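Heads up, one of the protein chains got dropped from this complex, but the rest are sitting where they should.
Chains here go by letter, A, B, C and D, matching the order in which they are written, and residues are numbered from 1 within each.
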Amino acid sequence: MDIATILGLVICFAMVILGVATSGGLGAIGSYIDPASMAITFGGAFSAVLVSESLQSFVGGFKSFALVLKTPKDNTSEMINNIIELSNVARKEGLLSLEEAAGNLEDEFLKKGILLIVDGTDPELVRAIMETELVSMDSRHKARIGFWENVASMGPAWGMIGTLVGLVNMLNNMEDPSSIGPNMAVALITTLYGSLLANWICIPVANKLKGHNETEMMQKEIMIEGLLSIQAGENPRVIEEKLKSFLAPIDRISEGEDGGDLNG
Amino acid sequence: MDIATILGLVICFAMVILGVATSGGLGAIGSYIDPASMAITFGGAFSAVLVSESLQSFVGGFKSFALVLKTPKDNTSEMINNIIELSNVARKEGLLSLEEAAGNLEDEFLKKGILLIVDGTDPELVRAIMETELVSMDSRHKARIGFWENVASMGPAWGMIGTLVGLVNMLNNMEDPSSIGPNMAVALITTLYGSLLANWICIPVANKLKGHNETEMMQKEIMIEGLLSIQAGENPRVIEEKLKSFLAPIDRISEGEDGGDLNG
Amino acid sequence: MDIATILGLVICFAMVILGVATSGGLGAIGSYIDPASMAITFGGAFSAVLVSESLQSFVGGFKSFALVLKTPKDNTSEMINNIIELSNVARKEGLLSLEEAAGNLEDEFLKKGILLIVDGTDPELVRAIMETELVSMDSRHKARIGFWENVASMGPAWGMIGTLVGLVNMLNNMEDPSSIGPNMAVALITTLYGSLLANWICIPVANKLKGHNETEMMQKEIMIEGLLSIQAGENPRVIEEKLKSFLAPIDRISEGEDGGDLNG
Amino acid sequence: MDIATILGLVICFAMVILGVATSGGLGAIGSYIDPASMAITFGGAFSAVLVSESLQSFVGGFKSFALVLKTPKDNTSEMINNIIELSNVARKEGLLSLEEAAGNLEDEFLKKGILLIVDGTDPELVRAIMETELVSMDSRHKARIGFWENVASMGPAWGMIGTLVGLVNMLNNMEDPSSIGPNMAVALITTLYGSLLANWICIPVANKLKGHNETEMMQKEIMIEGLLSIQAGENPRVIEEKLKSFLAPIDRISEGEDGGDLNG
Partner (left out) sequence: MDIATILGLVICFAMVILGVATSGGLGAIGSYIDPASMAITFGGAFSAVLVSESLQSFVGGFKSFALVLKTPKDNTSEMINNIIELSNVARKEGLLSLEEAAGNLEDEFLKKGILLIVDGTDPELVRAIMETELVSMDSRHKARIGFWENVASMGPAWGMIGTLVGLVNMLNNMEDPSSIGPNMAVALITTLYGSLLANWICIPVANKLKGHNETEMMQKEIMIEGLLSIQAGENPRVIEEKLKSFLAPIDRISEGEDGGDLNG
């Protein structure tokens, strides 16, 4: 569970309840819940997005909500240490010995790269294959992010459509002045729902997924750099120096301070 | 028929009807239908787009609506398997044997590429010709997408023009207070129409066409990669490895698990 | 005359008149015409653009309106056929024979290229000179497009300035309630004018000019490709194959079906 | 003095006065002038920009207003002729003779380039140094343009803040209905000021500076092209052909029609 995301979602909700309660008392909460308004705003927004997706990718978009609640295993410096260890193994025992080491790796991407190296694949081809994987993964992630961005822009739009529908009706029935206020309140509720859908859920979720994607892309790029360096038989110290340049200075705690020159 | 798209379009419409019905009852539907408002919003929006198109491309823009209702034959992994089979044929029986194999291909783009290879065209020229085709196809598709994006931005604009026309008239005739409401309702209807044109039809259609185009561009790129690999006489296993990097891991079911090293 | 553009402009205007007529009857048209409102909206918008232009480019921006009414001689496939004929001439009678053939060409750009080739200019230099021409032409066209885009954004802005000026005055003079409506109507008219300036004229004109520019840039690029292929003495069939990749499949009707291998 | 810019600024101002005069008579001008509203709109907008600048760059931003009033010495074709003359000098009398010729040049950038050539600097280094100058100049100009763009977006924002402050006060004091109109008028004036700041001054100034910068960048690029051609000892006719490709066809009046082949 990602504590920041859950905390943020909960506080946002609490703030809306607080706003309702200070405006009209907790008893007024009922007047902010209107099933028909929910149907037109959420139904309209999600259906408009459904138009532009396949059923499969629509469902995939929804499911990706679960991803933002999970803490990503974000430990880039641990991953770098793993690669450096692999480079030590390769240097001491040869590239073929990596096959066994690869068995313990959790990351499928790194594993695949190791196996390509062990197979003796041409370095140019290793880079080409790994970078195609990277680009395809990036575009799959961006499709998920795009789902939430589309809902984020459709939410307020369908909220406004609901409000216009309500206003037209209200304006056609102004004989009873006392009904004008409540009718307009109902009309406005879809705009409120649309704003909440966008600013409470969709935009934060899209931004979270973007952050996850950026971190993952950087990690994969580090892996490619590292794999090619291992294949080229570079000195583990040089590899460490190279890969740690990706980290913020405070995250760089050296693995093996004891050995070797940078160009040894 | 693309079930997601049709479902989305229908549910959106149902949501608007629901909104009308809960606001003023089903009997109020008549007050949301105003031919003059439709003329100014839809007529204005489409005519403003007509200004910036030729008649031919305007009609082509309209027609492209039909494309979003068709399910694209999206089977990228099948297409990859076809290319791998072709590479096996080429390896066993020579490049010239591809001519016959090409006869069974449905995709004109792949067919053209095969024929260029069979003709013994220089690889650099094959790549140049195929990529020019790709870029030109992409820009033709983008013209269609641009049509719907332009209508999507003109819809709300002409809806607002209609509303301003109505408001100016209403403000000039305020002697009878009881007419103010209905007059303003009519004025607002063009804004409602403009929003629906954009958010129910045009933006989803443009997004759907964008998705189609992205998928198709990726498929064509895979084809070019594959064709050039076949021409270079690469090992079918290497080609498979290369092309499957474009797919999501779950879509990768190997064709010929039984044979050959990656660099055999 | 470009029928689509003129049709679009006329229908848009008719739709506004229709809107006025259905709102308040044709007799109400007079109340939508207000010289002072025109002065502030159009005067303000165009003058604000004048600030950021030289007099010469401002006049040039205006004049470019005439371009959208002309049908561009858009016949790319005819142009490609011309280039293929030139390549046949060059192949049979030598590059020098192109000088005569160039005399009949209408396109100054193509003519210039032919003369550079006839002069025996170095291919690298031909490409450099032709591409500098292309880039400069593109940036001159974009300055014209930018003019209309700037007016398109200044129109609604000055419309709103006019409305704010009117509202402030109206709010300061509310003693006579019967004058509030008409005063607000007058205030809103500048917003209506600004919207029309942008969405009836400027945005469509800018889009039309963009379309013209894209077509012309593609044609010039085809010319450069063709010229360099002629200079390199490539086979006319190869040149045809190359240049026709720029066209949509339905526009490709071969010139000389009868002869020669692609790599003959 | 740049007549277009000054004309534009003056006409915009006249249009606002005209709008005020036709709304409420010239006597109403006083009601559009409110020092406190000016303070909050202009003070807020400029101070918010001050937050993101150093004092020095803030003052520099202000000062750059003077630049838009000056006509730039825009004569690109004269500049090209100068370079061609220099190339003739270099060809006849050697590169060293350029030192004297450089003494008469007004443009510091061109002068510096000539001196680098006379010093016998390596062509790669000349290009690197001149292009670094170009990029740095471009980013200094863009900082000035950014200043005006930031004020342009802060103007309407602080105008709205002022209006919100006024509205909140008005809504809290509605006992006297006759004060509502004038109070709201005052509240709206900050929005009017903000719109004018953006659309009368800042956006046009930013666009003007952008135009200046584009022209200057193109001129400097022509200079670099020319300098490197001179250093390479290219034929003056070739240099002319190359540099004149940057100009619109109508601006190309040849310098020395009498002499030499393009590749002589």
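Here is the rule we go by: contacts are C-beta pairs under 8 Å (C-beta built on N, C-alpha and C of every residue); 3 or more make two chains touch, one makes a residue touch a chain.
None of the values given here were measured: they were computed from a predicted structure.
Within the set D:154, D:197, D:230 or D:247, the residue that contacts the chain not displayed is D:154.
In the complete complex, the hidden chain is touched by one of A:94, A:123 or A:181, namely A:181. If you put the hidden chain back, the residue from A:77, A:97, A:136 or A:195 that touches it is A:195.
Touch with the hidden chain on the side of chain D covers residues 36-37, 39-40, 43-44, 47-55, 58, 108, 116, 119-122, 125, 128-130, 132-133, 136, 139-140, 150, 153-154, 157-158, 160-162, 164-174, 186-187, 190. Touching the omitted chain from chain A are residues 2-5, 7-9, 11-12, 14-16, 18-20, 22-24, 28, 31-32, 68, 71, 74, 178, 180-182, 184-185, 188-189, 191-192, 195-196, 198-200, 203-208, 210-211, 214, 218, 238, 241-242, 245-249, 261-263.
Following the convention adopted for this analysis, only the chains that are shown with their structure count from here on.
The geometric centre of chain A is 41 Å away from that of chain D, both derived from CA atoms. In chain B, no residue touches two or more other chains. The touch graph of the protein chains shown is a line.
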